[in-house]
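Every protein chain except one is present and positioned as in the full complex.
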Amino acid sequence: MMAIATAVGLSAHSGARNEWVVDCPASELAPRLRRLVEELTLVDLFATTAKGSRPRLTAVLDAPGDPAWLVVHCDLPEAAFPSLSAVSHAASWYERDILEMHKVMPQGHPAPYPLRQGKSGEPGPKRAGGAAGAGDDSGQRPKQRPAVTGQGVFELPLGPVRSGPQESQGFSFFSGGEDIVVTDITLGFKFRSVERIAEGRAPADVILLAERIAASSCFANALAFSRAVERVIGAEVTPSEQFTRTLLAELERAYNHLGVIGRLAEATGLQVAAAQFSLMRERALRASGRLTGHRYLRGALRIGGTEVVPPEGDRVWLRSEVEAWRSQALRLRHLLEGTSTFVDRLDTTAYLDPGYAAEHNLVGPVGRASGIDSDLRRDHPYGAYSAVEFVVPLLSLGDAKARYTVHVMELEQTLGVLLQLLDRWPHAQPPAPLPKLRSGSALGWAEAPGGATVHLVTLDEGGRVARWRARPPAVVNWHPFAHACASGNNLTDFPVIEASFGLASAEFDR
Amino acid sequence: MALELLAAALACYAVASLLGLGVLWWRGFAELSAAAGFVAGLLGVGTAAVWLGGGRGVLLLPVSTPLGGFTVAATPLAATFVLLTGVVSSGLSLFTAGYTPHVGGALRQACVHSLLNITFAAVILVLAAANALTFLVAWETMVIATYVLVTVEFDRPGRPQAAFLMLALSKLGFIAIAGGFAAMGALRSGVSFATLARHPAPGAGLASIVFLLFLIGFGVKAGLVPLQGWLTEAHPAAPANVSAALSGVVVAVAIYGLVLTVLTLLGPPSAWWGYLTLGAGVITALYGVLFSLVVPNFKRMLAYSTIENLGFMIAMVGLALVFISSHQPLLGAAALVVAILHALYHGLLKSTAFMGAGCIDVATHGLDLDRLGGLARRMRWSTLLFFVAAMGLAGIPPLNGFQTEWLGLQMLIRSRILATPESRLYLAGAGLLLTLTFALATTAYVRVFGGAFLGAPRSREARQAREVPWTMRLGMFVTAAAAVVTALVPAIGIGAAVTSASAVTRVPQLLNALLPPIFLKPQQFALPARLGGTFLSQILPGNGVVITPTSFNYAFISPPYILLSLLAVIGLTAGAIHLLGRGEPMRRDPWVGGGSSFRPSMQYTATGFTNLFRSTFGRVFRDRRTVAQEYHQSPYYAHSVSYERRVVEPVETYLYRPVVLAARQLSARFGVIQGGNVGLYLLYVVAVFVILLLIH
Partner (left out) sequence: MSRWILRGLRSGIRTTRFPSPTPPYEEGASSTVRLQWQRLSAPDALAAAQMCPSGAIQAQGTEVEGELTYDAGRCIMCGRCARHLPQVFLPVKDGRVAVRQRSSLVTRVGWSAANRPLPLELGRAAEEVRQRAVRIFRHSLHIRHVDAGSCNGCESELQMLTGPYADLHRLGIFFTPTPRHADVLLVTGVVTVNMERPLMETYAAMPEPKLVIAAGVCAVSGGSFAGGPVTRGPVDRLLPVDVHIPGCPPTPQAMLHGLLLAMNRAEDRPGPEPEEVADGA
C-alpha cells in the first residue's frame, strides 16, 4: 500500500493501525488519485464541507492481500474536482452524491445529475460553505433518466409506496408488454441524514444512531462505528467481549441471510418454504432477544466492549439452538434445490457479469456471486475472526441462482463460526478502563450481512463526533440493480431479482 | 317492379356520381351528391325487398358485343347482397359528406364522391348480372373504381404501392374468373347464368378445374390466404369511407360470386371441393385473427379482422359443399345461410367500424393504437357507435357476430352425421380452430377498443380530439342501427339469407328449421314459448325469437331473450350498487405508488396487451426484439434507449417478396432490349413486320 502511494508520488503517514493517510495537493489530484484508483480498489469517495473552509475530498482505498487501508484527503481550492468516473465506474455514484450534497462538481462526469429523488440536499450553513463555484441552485436539475422510445413501450411505476410492507423505493419499468427494457430506480425517499444528526454528539449515543442506519446491518454498522472510535482512542477490547461481538455479528448475518433465502422462496411462490425460513428467522431473532434483550441486537454494544456477555447457560442453550438450525438449514437447502420451480426461476435471472461487478467494486454476497473475492472478515481481520476457521464462498455465474447459493453457503459457514465461537469461548476478564476520548480520525469496518461497511469517524477535542461517514454495503450494491433488471428479464422476475439482491434502501438513504 | 326499382337505384347512383363531380365547381354539391347517394341506397334496399318478396324479371340491355349482350335479372340469391349494398351505401353517403373534406382538395373530393357511387352502382350490377359478360364488365368497373379510390391520397407514403398491389392481385383474380367462365362456356353469346344452372354440365375433371379457378379468382377479392396481401395494404391506405366500402360490400360480392358460380353453375359438387374450401377458409380466419391481434395500426387491424371474417364465410361455403356432396341438403342449405348471413352482418358491422376509424383519423390525424386512448370521453357518439360494431365483430351476444359464429360452430358439430371418421375429425378440427379464432377475435377487439377509446390519451393529438361532424355520425348510425335491428329481430337477416340460400339449394322449410315458429306451435316448443310468455308472442309473432341449428332438440339461442336478461342483470347490478353503496364516490387520479403523478405513458399499451399472444404464437409471428441505446462514454450512462419489436408477415415476406424480386429481375433482363433509342425501336417494328410477312 505504502509502496504504491510512494510510486504514485504521494507520501503517506501512518494513521491508526493498518491505515495510511495521504494528503494530496489539489493540483496533483487528477494524475495521482486517478492512478491510485486504477491500481487499488476504491472503497469510498466523499466530500466534507465545513463552514468557512474549502470542501475536502476523501477517498478510501484498499488493495487485495494487504491488511492496510489508504485514506487520501484533498482540500479542493474550488467547488469542483476532476471526475474519476472515467477510470472507475465505482466512483460514478459517489461523485453524483458529492454533487448533490455539497454542490461540488465532478468535472467530466458523464452523467452529472443528482443521485437522489427530490430535495434531499442538506439545507443550512454546511452547504453554503464551499458551494461558491457550483453555481446557484436555481431550479433542481432533472434527475437523469434515459428516454425510452419504441412502438408500444409503456412505463410501469412501482413505489415509493410499494405493494406489501416494504421499504420505500421508486422503480419505473419500461416495457413492451412483459419484458423489462429499462429500469429506472429512484432512491432517496427516506433520506434521514443520519450522519449529520450525529455531529456534535457523544460516541456512546452515536452508536445508537449507527444501529438505526438500517436494521439489516444494525450490529455491523454499530460495530464499524465503535471500532473506528476505539482506533482513534486506542481502546482494547477483552477477549470475551471480542467473542461476544463476533457472535452477535454472525447472529445478525444468520437471520439476515435466512430472510433473503426466505424472500427468494416467497418470490418463487413456495409458501411452505417461505414459512419454514420465516420460522427459522424468528428463532434466530428470539435468540438475539434472549442474549441481548433486543431482537435486532440494539443496545448491545458500547465503545470498548459490549454491554452484555452471554453467560454460560445462554451459551449452552445457544449451542443447541445453532445445532438445530444447522440441520434444519441443510434439510431445507436440500429440498429447495430439488424443487425445479425454485431453481428454474433463479437460473440465469438478473445476470450480473463479473466484469461489471469488478468495475463497480461490488461487495458482499452480490459481489461474491459475480466473482469478487472480498470479505473484510478475512482480508482485514477484526474481532475474533482470527480465532475461527471459515471459507468465503465465491462463484462467478452472477445470476440469481449464484446469489442464492452464496447466501446459503455463507449461512452454513456462519452457523459453523457460531459453533466454533461457542466452543472456544475465553474466560471473562475485567474490562480495562476506557481511555479518555480525544480528537483524531480513523477508519472502522465490519462485514455486514450485505457486504463491507466502512466508517470514517473524526472526533473533536471534546471527544464528540465531528465528522462521520458511513458507507454501508447497499450504497455500492444498489448501483448494479437497474443494470441486472434489464438483462433480458420479465416483469414477473422482479420479485426474484429483488429478493436475490437483498438490498436495504435504509442503508442507501441514511 | 323488380327491375324498375333497380334501374331507379342505378340512375340515382349515376346522378349522385355526377353531382359529386360538381364539387369541382361548388362545395355544396357534396351534400347534394350525398343526398342522392342516400336515396340510391334506399332504392337499393327497396329493390332487395322486392326481390326477396318474390319479384322477378330479366332485362336484355340494348347493347351488343361480339361476346353477346348484357343481361340483368332479379335473383333471390343476389337479393341479400343488394340489401347489404343498399344499407351500407346509404350510410356511407352521409358519412362521406362529412368525411371527404379531410381527404384533400376539390379534385380529390369530387373523385371520391363520384367514384364511390360508381363503385356501388358497379356492385349492384355485378349482383344483378345475369350472364358472364355483364358480370365481368361490372366486376372490372368495380375493381378499377376502387383502385382509383385507394390511390386518391397518392402523395402519402406507401399509398401508390398499396393500390398497385391491390390492382395486380385483382388482375390475377380477374384472369382466373374470366378463365373459369370461358372454360365452362359461359362466355358464349346467348348463354346466361340461368341456362347454365339448368344445364350444368362440364365433365367432372373440367368442373374441378373451373372450381379451382373460381376459388382463386374470388379468393383474391375475399382475402383467401395467401392471396390476401392487398387487403391489409389497401385498407389502411384508402380513405376511411373507401375502406368501409371495400370491407363492407366489395369483399361480400366475392362471397356472392363464389356461391353463385360454385353452387349454382357448376352442378353437383365433389366432396373434396368442400374440404378444400373449408380448410382454406379456416386457415384464412386463423391467419387473419392472429395478425389482427398484433398490428399497431387501427385500420390495418380492421383489415386483418376482415380477412378473419371472410375466412369464416368461405369456411361456411366449404361446409355447405361438404354437406351437399354428402347428401345432407338441409344442413348444406343451413351452412350456406350462415355464410350469406355473416356476409350481411359483417358488412354492416365492418363498414361501421371503418367509419369509426375514419372518425378517429379526422379527430386525431393518426391511427397508431399506441398513440390513441381516452377518446371515449371526447367523442361519445362515435365511441358508442364503434362500440356496437366492435361488440358485434367480437361475437358478444346478443349482437350479430355471435349469432353467425354460434350457428357456424353448431353446424360443424352436426358433422357427426357424416359417414367417415376422417371427415368427422376434419370438421371437428375446423371447429376447434374456428373457436380459437372467435376467442382471439374477442381479444383483438378488446385491445382495439381499450387502446383507442378507454384510459387517458397517450398523445397530444388524442388529447385534443373533438367529436366529428354530425353527418359522419349519422352515417355510422345508419349501419350500426341496421346491425342492431337485424341482431335483435333475427327474422330480417335470417329470413333474407334463407330466401337467398333456398334459391340455390331448393330446400323447403329451411326458414322453419332455423327460426322455428315457436308461438304458432306452442305444444312443440314448450320451454321457450313459456319463457317468452304472451308478451313476446304479441310483438314477435311467428318466426324470429329462437334460432336453432336446423334442429330444435340440438340447441337454441334467443337474441331477444339474451338482450332482456342482459338488461335485467345490468339493471339489477346498478340498482344494487345504488341501494347498497354508501356515500359519495370519491374521484382520484390512478394510484401510481405515491411518488409521481399519473402520466398516460403509464398505461398498458395496445402493443403491450398483445405480449401474451406474441410469445404464445411466436412461431407464426417470428417476434423479434431489438434494444439499442445511445450513451456517453460507456453503456452504463445511456441517455436514450430505443426498443423495437416486430412481427414478420410470413406470406408477404416469404411469398410476395420473392415473386416481386423475380419479376424485377425478369424485367431487368427484358430491359436490355429497351434501349431508348428511336432507331432501335424502328428496327424492331421492321423486324416484326418482316416476320409477319414471312409467316403469312
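Order of writing sets the labels: A and B. Residues in every chain begin at 1.
One rule holds in what follows: a residue touches a chain if its C-beta (ideal position, glycine included) is under 8 Å from a C-beta of that chain, and two chains touch if they have at least 3 such contacts.
Just so it is clear, the structure is predicted and the values come from calculations on it, not from any experiment.
Asker: Please identify which residue in A:148, A:214 or A:363 touches the non-displayed chain.
Answerer: Within the whole complex, the residue contacting the unshown chain is A:214.
Asker: Looking at the whole complex, which of A:245, A:281 or A:455 touches the chain that is not displayed?
Answerer: Checking each option in A:245, A:281 or A:455, the one touching the absent chain turns out to be A:281.
Asker: Looking at the whole complex, which of A:19, A:167 or A:410 touches the chain that is not displayed?
Answerer: Touching the chain that is not displayed is residue A:167.
Asker: Of the residues listed, A:87, A:335 or A:387, which one is in contact with the missing chain?
Answerer: A:335
Asker: Taking the entire complex into account, which one of A:191, A:425 or A:494 touches the absent chain?
Answerer: In the full complex, the listed residue that touches the missing chain is A:191.
Asker: In the full complex, which residues of chain A touch the absent chain?
Answerer: Missing-chain contacts on chain A: residues 116-120, 122-124, 160-161, 163-168, 188-194, 196-197, 204-205, 208-209, 212-216, 218, 259, 270, 272-276, 278-279, 281-282, 285-290, 293-296, 298-299, 307, 331-332, 335, 338-339, 504-506, 509.
Asker: List every residue of chain B that touches the chain not included in the displayed model.
Answerer: Residues of chain B in touch with the missing chain: 583, 586, 588, 591, 593-595.
Following the convention adopted for this analysis, only the chains that are shown with their structure count from here on.
Asker: Quick one: chain A and chain B, Cα centre-to-centre, how many Å?
Answerer: The mean C-alpha positions of chain A and chain B differ by 65 Å.
Asker: What does chain B use to touch chain A in their complex?
Answerer: Touch residues, chain B against chain A: 296, 370, 592-596, 599, 601-612, 614-615, 625, 627, 629, 631-634, 636-645.
Asker: Mind pulling up the chain A residues that touch chain B in the complex?
Answerer: Per the stated touch rule, the residues are 85-86, 89, 92, 110-111, 117, 144, 146-162, 170, 174-179, 181-182, 186, 189, 483.
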